[in-house]
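A single protein chain has been omitted from the complex, and every remaining protein chain is retained in its original position.
What follows is subunit A.
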Amino acid sequence: MMSEESTIEATALTQLPSGRGFFKPHRLVLMAVAAAILFCAIWFMRWDWLPDYAGRLAHGVGVTLLMLVGTCLLGFLLAVPIGLVQVAGPWPLKLLAKGFCTVIRGTPLLLQLWLLYYGLGSLFPQFPAIRQSFLWPLLREAWPYGVAALTISFAAYEGEVMRGAFAGVPAGELEAARAYGMSRWKVFRRIWLPRAVHRALPTLNGETVLQLKSTPLVATITVIDVYAVVSKIRQVTYLTYEPLLLLALIYLCLTALLVLAFRYFENKIPTRSA
């Protein structure tokens, strides 16, 4: 478990650089240099397109955030049973969950996304039953496939984390709950799940940041998120760097917000501290 958590910390940004003792002499020089670069970027690069596209960019950020929150919630709901059956399920379910995690984690998300969108998307119209069903208007859009691919991916990665978290809850706590006469469901609801989620929270933070970094992939299947808006700007204005730099800045801010939000929640949970 130790290695898994430290790996997540390395691959995903879960902590912001600390502000304590921030102002040192060399930092002032560095900040002056950074300010000079920023000034040059604003002065010498072209930003006149920005007001025209501000509304669309804001809309794109909204779509990105909606994708992130929606798929993380759905994925987490899937991840709980996936993690649980791997710890306490019968062996066919255990095998199934393990296979699911291995396959999804072993293939690139872009491929899964294209498999769902182009593969299933080309398969569905061949079945008249699907074409006549109430789902058909939905299945002709691109975003359900994006949501499905991102949800499945998050569920697989988070399911693996939840497996470790469920297995890591001390057996004594569960035994104590049983001894109080709680039913199995109540033990799960009151003890096992909250304790596991608490244990998984730092890793969940990392996975959510990774999920945010995966959302621009949905732009490749024509979902108009902030990445797609920026691609459009680049096509229209023939600018190479400016829109991309703005996009990087937007994602930096979103990641920082996510990390701050998770820190707030982690501080909310009471822990025993010496």
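To be clear about the criterion, a contact is a pair of C-beta atoms (placed from the backbone, for glycine too) under 8 Å apart; a residue touches a chain by one contact, two chains touch by 3 or more; residues count from 1.
In this text, contacts and distances are computed from a predicted model.
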Per UniProt, the name of the complex member that is left out, chosen from "Aspartyl/glutamyl-tRNA(Asn/Gln) amidotransferase subunit B", "ABC transporter permease", "Peptidase M16 inactive domain protein" or "ATP-binding cassette domain-containing protein": "ABC transporter permease"
Contact partner of the left-out chain, one of A:109, A:142, A:182 or A:201: A:109
Residues of subunit A in contact with the chain not shown: 3-4, 6-7, 9-13, 16-17, 24, 26-27, 30, 102-103, 105-112, 114-115, 118-123, 126-127, 209, 212-217, 220, 227, 240-241, 244-245, 247-248, 251-252, 255-256
